[in-house]
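Take a look at the structure set out below.
A single protein chain has been removed from this complex, and every other one stays in its place.
Right after this comes chain A.
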Amino acid sequence: MRRAGQALLVLWAAFTASYVLLHLLPGDAILIKFQNPELGLSPEQLARIRQAYGSDGPAAYLHTLLGFLRGDFGYSIDTGTPVVERLAEALPETAKLAGLGFAVAIVLAVGIAFTPWLRELPSLFVAIPVFWVGILLIQLFSFRLKLVPVIGGSEWQQLILPVLTLAIPICAPIAQVLARGIDHAATQPFVQVVAAKGASRRWILWRHVARNAMLPALTMAGLTFGELIAGSVVTETVFGRNGVGRLTEQAVSSQDTPVLLAVVVLTAAVFVLVNLIVDLLFPILDPRLRS
């Protein structure tokens, strides 16, 4: 109950902070949209259009907030379509990309952490920007080796490279924390005890060391969610995919406030949820936390 209250507070704070910040920015979506020189609108015409789009000030804030509570995110100023519609289009795409990206990242991280000679990789992976990874993968696998098309191709083919692009930088910190956890756990006295009792190396590694090493890695995995979202902005742009990341990027450049607010609140909600799940997983992994 308390956690749910906290979560709501976080969401409200995220909403309000972004609302205020977006309104502090110079210009607004209406000005940006209609300043197209081809249309050549006069300031008076602009003022009239702005009026048609609704008022500003505290009343507008309350109105928007109440709308959000009812699940009504308003209309995108840029395209004139309901924000809910745009999100409904973008969300499944990003969910697929981020979900698979995260799964692949975990597999890669575990693989790296448990393979001593791969342990140097994470520092490299952290260092290279997502953007560059994407371009490199496209050049190599699509343009040179012609293994997967980036233009056309089936839905799954279109996911392979973006998922890898996203997974590579995400897996790095998880692998690093996991590797350190393993090293740390391996030096603990209980490992020596278990070894003295005659357990095999594999038994020790999987039953005892891994379980202990997992806790910090899990926290890390929960935290990388933010990176996952940030990464999907870049990945979706590089690969021309239509997801929340791309939607955000476009909404930022056109200062489409209703879309941005919805994205921020949605992201915050998922973030809160992910961290809640992580917290709930802790006691399952570690009996000491159950009481």
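Rule of thumb we're sticking to: a residue touches a chain if its C-beta (ideal position, glycine included) is under 8 Å from a C-beta of that chain, and two chains touch if they have at least 3 such contacts; residues count from 1.
Here, contacts and distances are computed from a predicted model.
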UniProt protein name for the omitted subunit, picking from "Thiosulfate oxidation carrier protein SoxY", "Tryptophan synthase beta chain", "Peptide/nickel transport system substrate-binding protein" or "Cell division protein FtsX"?
-> "Peptide/nickel transport system substrate-binding protein"
Touching the left-out chain: which of A:123, A:200 or A:253?
-> A:253
Can you name the residues of chain A that touch the chain not displayed here?
-> 25-28, 31-33, 35-41, 45, 49, 52, 79-81, 86, 89, 135, 138-139, 142-143, 146, 149-152, 237-242, 246, 250, 253-255
